[in-house]
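Note that one protein chain is taken out, while the other chains of the complex remain in position.
Chain lettering (A, B, C and D) follows the sequence in which the chains are written, and residue indices restart at 1 in each chain.
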Amino acid sequence: MERFITQDNLQRFAAGLAEKKNVLAPVASGGTTTFRRLRPGMQLDFSRMAVISPKDATFPRNETLLTVQHYPEESGKRMELQEHLPEGEMVVIGCRPCGTRGKLVFDPVYETQAIKDPYYIRRRDGATFITLACARPETTCFCHSVGSGPADEEGSDILLTAVEGGFVAKAVTEKGEQLLGDSLFEDAGAKAEEAAASNASARKLMGEAHDFSSAAEKLLKRFDDMDFWQTQSDKCISCGACTYMCPTCYCFNITDDEAGLVSRRLRTWDNCMSHTFTLEGSGHNPRSTKAHRLKNRMGHKFSYYPDLHGGQIACCGCGRCIKQCPAGVDIRQVVMAAQEYPDER
Amino acid sequence: MSGEVSQLEELKAAIRGQLDSLDCVIGWEQGYDPLHATPLFIRSEADLERLTISPLAVHNPATYTTGFKGKKIGLVVRGCHSRSVIELLNEKLIERDEVVLFGLCCDGVVSQRKIRAALPADPGFVEAVELGKDELHITVAGEQATLKLQEVLADKCLHCAYPDPLVADVLIGEKHAPRQAASPACQDAFEALGNEEKLAFWQDTMSRCIRCYACRNVCPMCVCQDHCIATSRDHLWMSQENTPVENFMFQMIHVSHLTGRCTECGECERACPVDIPLMLLRRYMNKQVREVFGHQAGIALDKTPPLLTFQVEEARIKERDW
Amino acid sequence: MSAQDEQRELRIVGFLCNWCSYGGADTAGVARFIQPTDLRIIRVPCSGRIDPLFIVRALLNGADGVLVSGCHPRDCHYAEGNFYARRRLEMLKRFLPITGIDERRFEYTWVSASEGQRWQHVVTEFTRRIHELGPAPFFNPVSEEEWAKLALDGAARGASCACHG
Amino acid sequence: MRIGVFICHCGSNIAGTVDCESVVEIAAGFPEVVYATDSMYTCSEPGQEGIITAIHEHNLDGVVVASCSPRMHEPTFRRAVERAGLNRYMFEMANIREHVSWIGKDKAHNTNKAADLVLMAVEKLRRNRPLVAKSFTTVKKVLVIGGGVAGIQAALDCADGGLDVVMVERDQSIGGKMAKLDKTFPTIDCSSCVLGPKMVDIAQHEKISLYACSEVESVSGYVGNFSVTIRRRATYVDWTKCTGCGVCTEKCPSKRSPDPFNEFLGTTTSINIPFPQAIPKKAAINPDTCMKLQKGKCGICAKVCPVGCIDYEQQDELVTVEVGAIVVATGYDLFDWHKYPQYGEGRYPDVITSLQYERLLSASGPTGGHIKRPSDGKEPKNVVFIQCVGSRDRSVDRPYCSGFCCMYTAKQAILTKDHIPDSQSFVFYMDIRAPGKGYDEFTRRAMEEYGAQYVRGRVAMIYPHGDQLIVRGADTLAGTQVEVPADLVVLATGVEASQGAVKLGETLRVVPDQFGFFVESHPKLKPVETNTAGVYLAGACQGPKDIPTSVGQGSAAAAKALGLLSKEQLESDPAVSKVNVNRCVGCQKCIDTCPFGAIKAVTDRMGRLKAEVIETVCQGCGICTVTCPQGAIQLEHFTDNQILAEVNALCPPKMNNVSFE
Partner (left out) sequence: MNANPYLPDMATVVEVIEETPNIKSFRLVLNDEEKMRSFSFKPGQVGQLSVFGAGESTFVINSSPTRMEYLQFSVMRVGEVTTRLHQLKAGDQVGVRAPLGKPFPVEDMQGKNILFIGGGIGMAPLRTLFTYMLDTRDDYQDITLLYGARSPVDLTYQAELPDWLAREDVKTVLCVDNEYPGWEHKVGLIPNILLEMNPSPEKTVAITCGPPIMIKFTLQALKKLNFADEQIITTLEKRMKCGVGICGRCNIGTQYVCLDGPVFTYAQLKELPSEL
């Protein structure tokens, strides 16, 4: 089903949704655009890809896993543990196909036969994604190299495509279809073809994709070549910009906070590029240098993960890690360098 | 542009002459698109060929020095970068005989944020960039735009008092006439706000922070390396919770530890992926340090950071009456 | 300020060096010099042990005031601790305005072990000052309304501030 | 952890304004508190036993006592928990007396505050860990600064107790103020007959080395192992050769040198020995008045000296001695009475100080023991004594009582009558303070047997009338104004802290109070200790004292030093800084800021620089901990986490898990 909505009506639609549900949308502030909870008076900003990905919707930066209430010994009560499962629904509006697809990388890890992460699953199941197709690739975009494209529908409930005067909205799922029943949507008519043409043109503008097909094997081969990794990581400053921006990076930390008789177990985004990520209590660190850590990050995304999950690369090609890296580390270049590096030297 | 080209050649020649005796030389090359540069670690003649010193080459190479401790490296430094090097030397964090400094007399570097604001389309769609003498000709999403360099220079460059390296083994370019530092209008405007407005600004701005620590890791003076108290397991300084108050606490830690040591290279603010104007805090602290101790970090060798020393009578600290 | 407000205690944290100011507070106690009760004192060996970040932490956690007191300059039990402290604390005090935290909520001073009366005066005056300022705003917005207002104000600033390059 | 909390009522001292039962109830709900109780006097024997029993019965591994100031009873309770088998550092105190019950009027607020302070202590204790003291050896030698009667007593007691003693005296001879006195109250025995033998003992005791004309330049180190640099001022006389024969003083042509020993009543020779009983009995040249040193002419003393000990080229000399303890006995100075306009500000030569009067009374004084007034050498008949000159007077910032002026004035009135039987003494006084043994009887004798007329009141002015002075004052008992013609006026000038005490205090890290007297560790329980371990106080440097009290305190200080150094080894406080080498990046900032040189740089196995603390030198100030940005060097017992735990206890971090933005 394809419908049309004007720009103004989309804003209205979003505001309407925000009255009932949590709506996460790109909003401009302080010279940048980030996903924020849409509140009355806020304007959607579709002028650029939001610098942070929408993964907060399914994998929030802070998640209270559980709280514990301690009781004084004399009370005879034992400590009480309470699990904090997320409630409610969330609608993400205006994420790009790459950002929406990020959660697909989570799925096979957070929901397996044996282990089901209820926090993620509940959020994912309670989230609706209204995705905006890209009309033109940025210099950092490479979604087409990791099995996606500028109008990829996978993971979305609705796909918006910008056309003259507004957007064509295509329902991808039943949930999406229901939303399109809102009276602010009009008949798409010829706009649907305009949208299809725009999507096709966008795909064409992306040009040729990178061939990452030998990455899994080559990265493993490079594993013990620390010279290679040192050179590749020269300019890396070990910060977390790449991982926190990344729609697919799903690693987390669990820490406890306490205040008096209450303590809380908190899950927060963690960053495999940081020294403390694998630092052991004894002081030993299996990934003691940034070279080790970059190797694991690359290996994880382009080798280990695909190895475990049917060849799927754990990267959605959004390019945030390239664009926002303070030192300009280019993930595409590192993978290509690993592929092109002579096996025998 | 011939001036710059010949300067680049002059620089390349200087580096070439020393490349063999150095582990590497840190400069810049073009990055993922024509609008962005990226640090270049020169180890070979081929690497050297990629060297650029255009105003797009912004990164402070001093940030990388502590990672090369015990090795001899070269750095291509602008004025502000040299201040970081001096401060590192003063704090005994690097040795003078372990760095060879290729100094550039600098006419300023760009602010990508200003370029973004000035361009007719998202800079992500950049297609070509041509450097004129005082302008940038940028093709973006099929459109041509000409930006005056002066208008997209980083704030730190507009008000830079030390464009020429204060320490260098090789000096490229012509020295500038002495200049007076000034604080950007934006800074003054912010300082003039009331407490409530300032607090609200930080509360909101800090809600954007994702705690990626790019500001910390890109800072040449953040020398705790992997042992920052903000990410230590002993978590009483800070919760790992990503909320405005904890995010701001980290900025307080950063500023506090930089007191009298910040060389105002502006890297923290440049690196911030969510555009938090961190220099508001740094510049303000630096101003206080200047006023009270008459001290500016990294402008002279053999100076002790003011918080690591004291005077029995502090001329500019007034005891408050009670 | 209503009489009731005046009654309500505010949260004032004191950092006192063990040798002079803590002793001064003891001396004030021994002499029964009546003081406001808002202040709670954390004993540290020396004002040189006081990391300005302790004060920041207290303020960000919601302290309404922080008072630091050490030995008078030259009288430090450890010879130099308060000289370092003076520089550190002065810089913190001067820095606070940019954060929007009222710098009057933080004060540092010197009180010797014999200056019980002075301690009474310092506590009384500082507490009075904090009560005049009232409860400190908490840095993290605590309600959805506060969040909404902040976010909206932030959004209103929009793309206006591109000059921070 | 299993924490026990003990709330002390301190009789009604705390319980009067704090609801101790409520505090117990609240404390029972604090984290890891498994036992909370209150007691009447926790510091008492049964109180301490209660703690010990509770530790055993409730299997406690940490104890919080909420009572008085830790500066008072922390050591007491630490010993108690130690007796119960806990480490003494697994103990914290909440000060709910000096900081709560004694200063706050509102019981509800006080109770609330007391509970908060207990919570802070609990939260800190939860981060405490057992610390074990390290032992170190001590230098069995004591430095005594000041050779007055207090210092002399301290030095002799220490030496007799088997310790080596170094005595440093600023003046040319030891003896101090007492050596200048003629007689002493209330026995009227000869001062120098009492003191003289003790001075000789100092000179002759084989365990005592005396440095006169010397001052302490700097002190480093720590209890048991101080290193003291002494500046020996040039005397221009080689004291190793000088026999004190006095030939030089007889021949010296420069006879207009001021005579400090005689309180400047007369002059003396440039080279001189201050008084016959001086110890050391050695000559010294006053360089300010010596013609040879000033103008390069003369040199007579060098020519006449039979042993050739004159050395005009002599320079100051710095000597370093290692000592284990230091006794400070730097005495006092006299108040400068010239500040008072009513006494003529020095215009009338016959207004003199009591100490000048002592010199006039003394047989070895400038008048040979005959009372002659300075203006014309006549024997005075009417002598007026004015008390409280620079004592008990806020207008000159001397609100305190100098303590012994009442007594010596009475003595001087008696002696005046002895010397000049037809004389009449008048004493203007405020109150008579004579609380010592036989003291009050003594003042009564002055009045009743010796006819001294006591007038209760302040003197308003002194003015000349002929060759007399008229002293006008109020008689507050009679309610009239009185005018007394006086041939001589003697001012009972009060005591003030010795000049140089402040500077010496900085050197020794001993704090002077607002008047410059050194502050003892505790006014009741530690009157001779200071806050610097191994440094003790004796005599008037701590506050005005008469001779017996000074001597008593000298002995007390000596007993402390002897007690300290009687142990073969001392234990260092384990609450010192410690380096976590995993976090240390070797920037050496801590080394640069340590005031004690207690941190050194070492190279680890991998060749990296690391900081290392010398535990016995570290004093535990924590400057380094703040200096280190990565928190690698932590002051034990006051770690970042421990202090932050207290901050967080007072200002709990909010955990309301707000939605992200």
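Operating definition for what follows: contacts are C-beta pairs under 8 Å (C-beta built on N, C-alpha and C of every residue); 3 or more make two chains touch, one makes a residue touch a chain.
In this text the structure is predicted, and so the values were computed from the model without any measurement.
Only one of A:101, A:170, A:287 or A:323 touches the absent chain when the whole complex is considered: A:287. Check A:135, A:162 or A:272 against the missing chain and you find that the one touching it is A:272. Touch with the hidden chain on the side of chain A covers residues 65-66, 68, 70, 78-79, 81, 83, 85, 109-110, 112, 115-119, 220, 223-224, 250-258, 263, 265, 267, 270, 272, 277-282, 284, 286-287, 292, 296, 299-300, 303-304, 307-308.
By the touch criterion stated above, the residues of chain D touching the omitted chain are 1-2, 31, 59, 61, 129.
Methods note: only the chains that are shown with their structure count from here on.
Counting partner chains per residue, chain C shows two or more touched chains at residues 57, 61, 74, 80, 84, 88, 138, 140-141, 147, 151, 154, 157, 159, 161-162, 164.
With touch defined as above, residues shared between interfaces to two or more other chains in chain D number as follows: 582, 593, 627, 640, 644, 648, 652-654, 657-661. Remark: chain C residues 147-148, 151-152, 154-155, 157-162, 164 touch chain A in the complex.
Within the complex formed with chain C, the residues of chain B that make contact are 110-114, 116-117, 152-156, 184-186, 190-191, 195-205, 207, 237, 243-245, 248-249, 252-253, 255-256, 259-260, 266, 269-270, 275, 277, 279-281, 284-285, 288-289, 291-293, 306-307, 310-312, 314, 317, 319-320, 322.
Contacts from chain B toward chain A in the complex involve residues 24, 31-33, 35-39, 41, 43, 59, 63-64, 113, 117, 122, 124-126, 141, 204-205, 208, 210-214, 216-218, 225-226, 231-233, 235, 239-243, 267, 270-271, 273-277.
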